[in-house]
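Yeah, one chain of the complex is gone here, protein chain that is, but the others are all in their spots.
Right after this comes chain A.
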Amino acid sequence: MSIDDSLARFLALAQFFLKDKEALLEEPYRGNVGVIWALFANFCKEHGFSLIVVTGAASFVLLLEEFNDVSGTALILKTNESPEQTKIEWINVANIEILKNRLTSDSAFEESQVAVDCSSQSEVKPVFQSLFQILDGPLRTEIESSRKINGFDYDYSRLWDALTEPTAMVQLGKARAELTSTKKPYFEVCENKHHIHVITNTFFNSKTLGLSNEIPSNARVTKLLAAAQHMIDKEVLECIRTKIHFLPLITNYTDVNLGNCSYLDTCHKLKNCRYVHYFTMCPPLQPNTKETEKQVVAMEYTIGECHDSSTRKPLPPQWINCDVRNLPFSILGKFAAIISDPAWDIHMALPYGTCKDTELLSLPMQELQDEGIICLWVTGRSIEIGRKALGQWGYTVSDEVIWIKTNQLNRTIVTGRTGHWLNHSKEHLLVGVKGNPIWLNRKIDVDFIVSGTRETLRKPDELYEIVERIVGKHARKLEIFGRDNNIRPGWVSMYGTGRFCSFHLLQTIY
């Protein structure tokens, strides 16, 4: 680095201001020239600018004014009659940076040339690009730290990323759930209209099925497919083997212009319904696509699960069929999870016994759990009662899960006057937590379930496994107000408000 001596004083000043920057404006200097001149004099001595002599505030102010001329007013000065009282109010670091680069770089003039040229097209583009980059960036002020420390100083985006990163417990829990849970068969739905066209032309039409409006059996469709196989090209056959196809059932009753039946495969008037219905052609279940039980011998991550979880067999289903209102809950022991689907006493004629709100609220639910979770199905009008009930039983609501109801064609239910003001495409499940169960596996699933509708009031089975993932596979789990089709391994079910009692419980309380 060689530099004209006459310019050395500017370089010295630039380096001086770049060293401490705005810190000079704060305590203890407060931009006070009367103090800073001495600092600068010291700086010159230490950094080999021995030719520069600053003897007092007055000469320093002169120097600063000169510096402002060459740096494009990098310093905002508040002048005073007495130079001692002159203040530096602002330091434009960028200008000083530029000046320093000019002084130390050999190609200073070339650079200035480019700067002048920036009006030409080729130079405008990067400016726009960089502006758009700024617009696309995060909506936060990013402060570059001058200090080279690997901490979080000023680096808010790093801090934010660290804060929002899923915790190790969540990550491990997710990985374990993936490793230990059975992967169930999954088929995509074919969206290729040509395939449907080929299938309806060759073997699935009123000629082959007859005009009677009823859903053909799987066996019948399989037979028809086998007979027509030679007429269908390879690609379509392969697709039939791997994907689901929804085939329209067109009879002489059907008016295609009306569109789909709101009820589809649950239509009660199938025989003379004029809307379009469908047959679901599933790919044949091959043995290798069946549920494949994963063999996990041992798992080092055991938080929220039994240590012998991988070798332990789930308990067989247990059930009690009785009037839940008359059962002494204390004999059942404690549970880690409870699912409850009470028949809410809403003003509708339903073909089963309902339970009065007050009766529900007076159940001694507190006896069933010291620490754990409860899942309570609610309908629109009973959400408030449900919340109240959970509060009364000692729970805090942690989640509101929705079940997005889908129809036969994997679409949400948008027709059919399913709600009072708006149509209802979902149902709500309140989830409450009691005590301080640190052993829960959090955030493995999301707070919605997508599942098809079945019989009236039947809830999706997906919930059981979601709950098992939260409380652990072998935790004690209870379903209260279930129906007999709900009983399942690993769960205790209490159902019926009915007249018959039946009982099947294992003695050991885990």
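Keep this in mind: a residue touches a chain if its C-beta (ideal position, glycine included) is under 8 Å from a C-beta of that chain, and two chains touch if they have at least 3 such contacts; residues count from 1.
Simple rule for what comes next: contacts and distances are computed from a predicted model.
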Complex member absent from the view - protein name from UniProt, among "3-methyl-2-oxobutanoate dehydrogenase (2-methylpropanoyl-transferring)", "Karyogamy protein KAR4", "RING-box protein 2-like" or "quinol--cytochrome-c reductase": "Karyogamy protein KAR4"
Contacting the left-out chain in the complete assembly, out of A:A8, A:L77 or A:I402: A:I402
Residue touching the undisplayed chain, where the options are A:G72, A:P126 or A:G259: A:G259
Residue in contact with the excluded chain [from A:A389, A:I470 or A:M494]: A:I470
Selected from A:L63, A:L440, A:A475 or A:M494 as touching the chain missing from the view: A:L440
Absent-chain interface as seen on chain A, which is shown: 135, 139, 160, 163-166, 174, 177-178, 181-187, 189, 191, 257-260, 262, 276, 280, 282, 285, 316-317, 319, 322, 326-327, 331, 373, 380, 383-384, 387, 396-402, 404, 406, 409-415, 417-426, 428, 431, 433, 440, 442-452, 454, 461-462, 465-466, 469-470, 484-488, 499-508
